[in-house]
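All protein chains of the complex are present and in place, except for one that has been dropped.
Now for chain A:
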């Protein structure tokens, strides 16, 4: 007897509005929950009515924080999905493979050694660091013929080296980096309106490139031989995909520090709904990742009252077990 799944095309089409609704809900919750809780109606007034008492808190902190969570979540979810497709490795994640650490290390270097302390200055370093590590990991990991284990090892080694470097710089230079505690653990708490504006163009460009790769990456998944015979250009597609990953991870890390596991978990959950077709998997990842990121951020705001836990800690706490389950599940399969 065969178990026939429901037609995937139907699930995918129904799931998309549901995912968007979930995103809307977490956005409203993210605007409402915090040190000063707001009712949904107060959120609405705070957004639209300058005379409202909530206007300042909504516009100065909650809205930028929510928008940053939205952008960074989308960036990490897309980057993770593209990475997993590119490496044919379901355990690939911009956090685990060191791309975010590369961006982080470059920013800390720029801040500590060159005294650059504005986002508009160090975002270029973040992109450069992400690019360097992407190329490095891709080369050490064996490129298109990499095995999951080899890639994971390369990523772990690069991650460990870069985080020790970041920690060393922080110890040596407490002054400049003091306010940037989030360079070792990602956070969206300190978002300002300027942060969001600054990274939007990069994330938008990265998103367009990533979504544009969906179809050729679908053919690359069949192996380079089949893909080339189908008229795809593997080298070009890989180049564009890596550029998308660098833009997305570099700018997200520049704004919130390194956040792990979002890029790992979300595409895996999304793939259960969509199957491996990237034309569906990428949009789903782009919508569900901010649901996870904002959800984790909201949890971080309420579990340790009156203080807060950084979103990077929460995603790591959820992500660790999911990662292990994935590994175990693969071993069984």
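Please note the rule applied: a residue touches a chain if its C-beta (ideal position, glycine included) is under 8 Å from a C-beta of that chain, and two chains touch if they have at least 3 such contacts; residues count from 1.
Note that in this section contacts and distances are computed from a predicted model.
Visitor: According to its UniProt entry, is the unseen chain "ABC transporter ATP-binding protein", "NADH-dependent [FeFe] hydrogenase, group A6", "Sarcosine oxidase subunit delta" or "L-lactate dehydrogenase complex protein LldG"?
Guide: When "ABC transporter ATP-binding protein", "NADH-dependent [FeFe] hydrogenase, group A6", "Sarcosine oxidase subunit delta" or "L-lactate dehydrogenase complex protein LldG" are compared with UniProt, the left-out chain turns out to be "ABC transporter ATP-binding protein".
Visitor: For the chain that's not shown, point to the residue among A:15, A:34, A:90 or A:193 touching it.
Guide: Reading the full complex, the residue touching the unseen chain is A:90.
Visitor: One chain is left out of this view; which of A:53, A:276 or A:321 touches it in the full complex?
Guide: Looking across A:53, A:276 or A:321, the contact with the absent chain belongs to A:276.
Visitor: If the hidden chain were put back, which of A:18, A:229 or A:304 would touch it?
Guide: A:229
Visitor: Please pick, from A:134, A:187 or A:219, the residue that touches the omitted chain in the full complex.
Guide: Only one of A:134, A:187 or A:219 touches the chain omitted from view, namely A:219.
Visitor: Could you please point out the chain A residues that touch the chain left off the display?
Guide: Where chain A meets the chain not shown: residues 2, 4-5, 7-8, 88, 90, 212, 215, 218-219, 221-226, 228-233, 271, 275-277.
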